[in-house]
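For this view, one protein chain was removed and the others were kept in their places.
Our next item is subunit A:
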Amino acid sequence: MNAPDDLDRRLVIATQAGLPLVPRPYDLLAEQLGVSPAEVKARLAAMLASGRIRRIGAVPNHYAIGYTANGMSVWDVDDAHIEALGQAIGRLDFVTHCYERPRRLPDWPYNLFAMVHAGDRATVQARVSEIAALLGPACRGHDVLFSTEILKKTGLRIGGDG
């Protein structure tokens, strides 16, 4: 992947803590960065179109909006089938993230991670059972790691200013 150009990087550093809460936020950014408002808007639109920005929006605290059960389900899936099965799990509407990751044998046999959020643990477990049914015999074992505390949730911080 190409290195970001200077304006991309300066936009990351200027907004990584948040978009200004003022009526004309892009004008304020333009002033801070010494470019025109039109340039800021065009660049942000380009970054969205290329996936350098996933979206512009709010990140809720899961617990605060009622998702008090947050389970990281982890699965030991036959490597020969993980691509098709990972895509199938990723399509489930209750899975918010789904990744293949390396095993760390012998302690950690799991290679598929799927995050499941719900209002209570029983609902998470029921959804985990749905995933298990979908994986079938290609899955040799699984676990669910519930979160019990958010220790930090600042998001990305580059540029050395904390």
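One rule holds for everything that comes next: a contact is a pair of C-beta atoms (placed from the backbone, for glycine too) under 8 Å apart; a residue touches a chain by one contact, two chains touch by 3 or more; residues count from 1.
Here is the rule we go by: contacts and distances are computed from a predicted model.
Between the listed names "Siroheme decarboxylase NirG subunit", "Phosphoribosylformylglycinamidine synthase subunit PurS", "NADH-quinone oxidoreductase subunit K" or "Nucleoside-binding protein", the UniProt record for the complex's undisplayed chain reads "Siroheme decarboxylase NirG subunit".
Residue-level contact of subunit A with the missing chain is found at 1-4, 8-9, 11-12, 15-19, 21-27, 37, 41, 44-45, 47-48, 50-68, 70, 72, 82-83, 86-87, 89-91, 95-102, 104, 107-108, 111, 113, 117, 143, 145-160, 162.
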